[in-house]
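Only one protein chain is missing; all other protein chains are in place.
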Amino acid sequence: MSEFYDLVVIGAGPAGMEAAITAAENGVKTAIIDSNPGAGGQYYKPLPGAFQVSKKGQTERNGEFLTRILEGLPVTRIYDTLTWGIFKEEDRDGWLVTLYGPAAPKQIHARTLVLANGAYDSPVAFPGWTLPGVITCGASLILVKNQRTAPGKRVLITGTGPLLLSAAAHLIDAGVEVAAVCEASHLFPRALRYGFTMLGHLPRLFEGAGYTRALLRGRTPYKTGWSIVEARGKEQVESAVIGKVDKDGYPVPGTEQVLENIDTVICGYGLTPNTGLARMIGCKMEYRQEKGGWVPVRDQTMQTSLQGVYAAGDGAGIAGAENARLEGRVAGAAAALQLDYITEKRAGEIYGQIKRELMNQRRFGELLGDLFTAKPGLISLAKDDTIICRCEEITLGEIKTAIAEGARTIGEVKMVTRVGMGNCQGRICERLVAGAIVQALAQEKATFESAGAYSIRPPLHPLPVGFLAEAGEEQSDDYAKGVE
Amino acid sequence: MRIKRSSSLLPEVRRGKPVNINVDGKPVEAYEGETVAAALLSAGIHTFRLTQKHQHLRGLYCGMGICYECLVTVNGVHAVRACVTQVAEGMQIETCKELEL
Partner (left out) sequence: MKQTFDVIVVGAGYIGCSAAYHLCKAGLKTALVEQGPPAAGASRANYGNIQIQDMELEKSSDMIQLARTRFAHLEEELGNKVGLRQISGLLTIETESQWKLMETRRSTVSTCGIFSELIPAEHLREVEPLIDPSGLLGALYHAHEGQVDPFKLIWSYLVAARRLGLQEYYQTPVTGFALNSGRIEGVQTSQGFLSAGCIVLCSGAYTAQLGQMLGCEWDIHYILGQALVTEPFDLLLRSHIASASFFEPAENEEPGTVRANFAISQSPHGHLLMGEAMYEAYHFKRHVPFQSLSSVSASVTNYFPVFSKLRILRSWSAPVAHTADSCPLLGPSSRYQGLFLAAGFRSTVIVTPLIGETVAGLVTRGKLEFDISNFLPERNNYAH
């Protein structure tokens, strides 16, 4: 017989942890699930248990502090586990949550849900981007910080946003040669506009200043309005071509420079919210460029268009870890209120305590979004023979042919070319294909909204037939009569 | 390459105990707590698989289990994401291996 919970939180990063803590503190019977071996998500990713570190940084300590609070509460923690499906249970007015993990139950039931799935690096396609040696900024930070492994000997960092500085500083500290940092945005004088907002985020400014010092020490060129244009190499990256891009992201011909002896290209062009579960269960979505793309529509209590389903953190719109924590708290309180564990007054108090800081963080998120969202012109980096769907090896040229034949939406392009039908289930290519449609049909005023998105259906990640064959076995008999 | 030096941003870390793993039949240095991806990269192995259509070389990309590029065969099980799989004693890893039913 599967376990019943008042609240199931999916994702144990900053937002998920705070949601679970707030709910459990108020008596809500809560479970939290994460595919990592422990809590923290990407932002507070703990070092592997087997590693011993001499000194811990502030972020790590903050993460450990939050984890200790979580572990001190009666929250059922299910780690190393993928939530592969969520199914509505009409008769119970709740949700069946199906799991895949070595020590996990196959199913649990939830009355309410908090989706806190975080984000992943937004891909940008350019010739050679599929070569071994081209990795995302997130991948480089995980390797260096979490695995104490250098991705290469001489790297190029390219993309947009403050994470590039963090990656550069860590790599220089690790003894890796950073040939250049190419920031695609034209930062000044736009950044000056945000002078006052920046003052409200002094700790971040200090962090940024620290990273900048590292770059200066390493004599690393930091070039704004530049981007990678091509990665070259036979079996892996050997050299990289960089060039200027205009303020809309379009490459400026004739400005190319070749950087020799590059073995790794680190790409950080912003983040995309992980919205698979929200889309799978039918939350109404909206396209918000500055939030990273398609995000669930939410009210101010973090509730989506589905009753009892909340979404918090970067998984519902990119705005950083501090914002994620506050949103998690709001979602946890809202679930507790909905389940009658706290009064409206108490929920109002919780929200009132953090409202100002939440607004502040949101403004910071908007600042980052304005300055650093990958500009639409970057789609022009891809040539007709550049792979767009990495899994199925479909090129931009094939996509453009489908569009020329009449495809107007991502679904039609998928039908004709098979983009999105591979292992990653469209996570990597979705925005690239939409961008290609928007560009090809600019005259028809195509937008990301009109281009649409892939339909998400279970399983959320590829799973063996043999596992799914047995997934139904734990159910009780009254399930034989149809689950809507 | 494993980062051995200590710095302000990356204080010194002592990895877990050494673990015996084989990659394509050859022993490769690995430590408890490392991911298969990190161990392979440190051993200079960047190619993890070949694509189905064009047999192109692919390696690590997203590093967090989303993109399914870093697929290797582990102890006979195909399509294992190296970046989210920890090394274990006796692990047999094969790169560029096609699915065998």
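Order as written gives the chain letters A and B; numbering starts at 1 within each chain.
Here, a residue touches a chain if its C-beta (ideal position, glycine included) is under 8 Å from a C-beta of that chain, and two chains touch if they have at least 3 such contacts.
Just so it is clear, the model here is predicted, and its values are computed rather than measured.
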| item | value |
| --- | --- |
| Which displayed chains the hidden chain touches across the whole complex | A, B |
| Touch criterion as defined above, residue of B:1, B:43 or B:79 at the omitted chain | B:79 |
| Hidden-chain contact residue, picked from the options A:30, A:67 or A:98 | A:98 |
| Residue numbers in chain A that touch the chain omitted from display | 85, 87-88, 96, 98, 280-282, 405-406, 408-409, 411-412, 415-416, 418, 421-423, 425, 455, 457-459, 462-473, 479-484 |
| Interface with the unshown chain - residue positions in chain B | 52, 77-79, 99, 101 |
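Note that in this section only the chains that are shown with their structure count from here on.
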| item | value |
| --- | --- |
| Centroid spacing, where centroids are CA-atom means, of chain A and chain B in whole angstrom | 23 |
| List of chain A residues in touch with chain B within their complex | 35-37, 42, 47-57, 120-121, 130-136, 138-140, 142-145, 147-151, 153, 169-170, 173-175, 214, 235-236, 274, 390-393, 422-424, 427-428, 462 |
| Residues on chain B engaged by chain A in the complex (per definition of touch) | 1-3, 5-17, 31-35, 37-38, 41-42, 46-48, 51-54, 56-69, 71, 79, 83-84, 86 |
